[in-house]
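The structure appears below as structure tokens.
Here the complex is missing one protein chain, while the rest keep their positions.
Note that the chains are named A and B in the order they appear, and that numbering of residues resets to 1 at the start of each chain.
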Amino acid sequence: MDPVSALVTVTNFLLIPAFAYGSQLALGALGITLIYSILRFSHFAHGDVMAFGTMVVIFTTWGFQSIGITGGGILPTALLAIPVGIVVMIGYLLVADRLVYRFFRKVKAKPLTFVMASLGVMFITNGLTRLFIGTSERRFEDGERFVFSVRDFREWTGLAEGLALRSAQFITIITAVLVMVALFWFLTRTKSGKSMRAYSDNEDLALLSGINPERVVTMAWVIVASLVVIAGTLYGLDKGFRPINYFQLLLPMFAAAIVGGLGSPIGAVVGGYVVAFSEMGITFAWRRFFSHLLPDDMAPAGMVQLLPVDYKFAVTFAILVLVLVFRPTGIFRGKSI
Amino acid sequence: MSDPFLIGEAMTGGYGGADILHDCTISVERGEIAVIVGPNGAGKSTAMKAVFGMLQLRKGSVRLDGTDIGDLSPQARVRAGMGFVPQTGNIFPGMTVEENLEMGAFIREDDHSDTRDQVFELFPILRDKRHQAAGELSGGQRQQVAVGRALMTRPKVLMLDEPTAGVSPIVMDELFDRIIEVARTGIPILMVEQNARQALEIADKGFVMVQGRNRYTDTGRALLADPEVRKSFLGG
Partner (left out) sequence: MTVNWRNVGLFGAMALVLVLVAALQSWQLALTILNMSLISAIMALGVNMQWGYAGLFNVGIMGFTAVGGLAVVLIGVPPVTEAWAVGGLGAILGVLLGIATIFGAMIVYQRMAPGRLRGAAIVAVVVVGWIVARYFFAPATQAIQAVNPASEGFLGGLGLPVILAWPVGALFAAAAAWMVGKVSLGLRSDYLAIATLGISEIIIAVLKHERWLARGVNNVTGIPRPVTRPVDLQPQPWVQELAARLGWTVSETAAILSALGYTALFAIVLGALIWLAEKALNSPWGRMMRAIRDNETAARAMGKNVTKRHLNIFILGSAVCGLAGAMMVSLDGQLTPVSYEPLRFTFLIWVMVIVGGSGNNWGSVLGAMAIWFLWVQAEPAGRAFMDFVTSWMHEDSGLRAHLLVQSAHTRLIIMGTALLLMLRFAPRGLIPER
């Protein structure tokens, strides 16, 4: 019986990774929910736009490294490259809006036409990403790899069980929290942020109140660009960059947004963590956890894993199905069903 | 005779298809309450929307304080000093009462806290619920939020589209009291009302519309006294 070790092993292999992954999903889902509430369509290009933004950050990182600008060996250089990525992505998304979505806004097209258009943008963005950087995995993390390593932890505590905190995870969590606080501050405390919420709440009345819809839409894209670049870079630092992985993030990100309540920013954040913790908790091998808690002769023989990791999508899907069946508006009562 | 403060004169037009309004005139004088009444489908709301610029007029003109505003968009008319409370969807349900008022004042660059305080004085219940989401309030309270929101631009004239639709008679009386109070602050009010009798009781001027045309136009008192009007529109 060793509950401390059990807790340490769960923290190391489940809680920290899931918290980091959840933060990445939350940032992605925030973007989806924002587009949904301002532009009123499901943005299927989200994963690929994220990949494109991350690619820009990677190229900038390499450029910075080649001229000797780095994070000083402590922080990843990619953090310095994020602003460049954001600026490029703002340009990219605004051009996409002007060339593609604005026309459909003007003719008041059905939501699904917008979705279809976002499929076109997805194709093009995906093609560009693959054309520029290829399909293979890229690692671009540099600087200090660990905030503290397993060995550090063992030395401090004298425990046999190890606990490590990777820099990428630590940076992910800190950055995500800062970004979320900043976004919520913007939405609830500034006139521009409130005008976005007003537009999302009641478009006609927002128009009557003198809120300029094009300005709101532009602000939304600017925020979405920042969110996708930050989320994509954090995900890439944590798990490496491959375009296909970003496409596959679409399902958990949408699930997070829907679980929380499509159109509700706070819901997107909560949904991100719900999806991440369920995905990882159900595909986690609990053997070590139980072997610390139970007497030796009762220690489990198998992995005590509810589902193989390959089926993490199935977990996401199951959560989605449960929400759709029992509470289609999501935890935080998003817009209509 | 000088021009009324706000007048939609000889308006003819509709939503693109057949005309709904035929040579219809609606107006309100400074410091007065004017109401538009009539049976369902008479074009009451349409007439008000025409004054507010929400439909294209084929003939006629709209003048505010002597200036022709016929070419202005609804948004521009708000800037020109018109406040409008739509019949439905007239609040931001997900935002707090205070934020609703703030959004009402969106086009104002100056400090609008004094106007907000005036609204709170007119509608004390809103001060108590200022941090509550407007969508969670009762029907009558929502209408107060809606009127308060429109007052935030310090409009020179306030237009209400069926403010008492769907509220109980008690709440309706209270709302009318509030509207009279708003009018006492010097803002002329033009409103469309389904509850003709109560509306005409507080009205300085009444317009009875039938099939997109003016049928009777007189003071509220005179219309209430008119046996023809009573028989056809007020149920005897």
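In this section, contacts are C-beta pairs under 8 Å (C-beta built on N, C-alpha and C of every residue); 3 or more make two chains touch, one makes a residue touch a chain.
Predicted, not measured: the structure shown is a model, and the values here were computed from it.
Note that the undisplayed chain, when the full complex is considered, contacts A. Only one of A:F123, A:W156 or A:F290 touches the chain withheld from this view, namely A:F123. Residue A:V321 is the one among A:V4, A:V95, A:L294 or A:V321 that touches the chain missing from this view.
The chain not displayed touches chain A at residues 41-42, 44, 99-100, 103-104, 111-113, 115-117, 119-128, 130-132, 134, 247-248, 250-251, 254-255, 258, 262, 306, 308, 310-311, 313-314, 316-317, 320-321, 324-325, 328, 336-337.
The criterion applied here is as follows: only the chains that are shown with their structure count from here on.
If you average the Cα atoms of chain A and of chain B, the two centres end up 47 Å apart.
Against chain A, in their complex, chain B makes its touches with residues 74-75, 78-79, 84, 86, 89-95, 99, 102-104, 106-107, 149.
Within the complex formed with chain B, the chain A residues making contact are 191, 194-195, 197-198, 200-202, 204-211.
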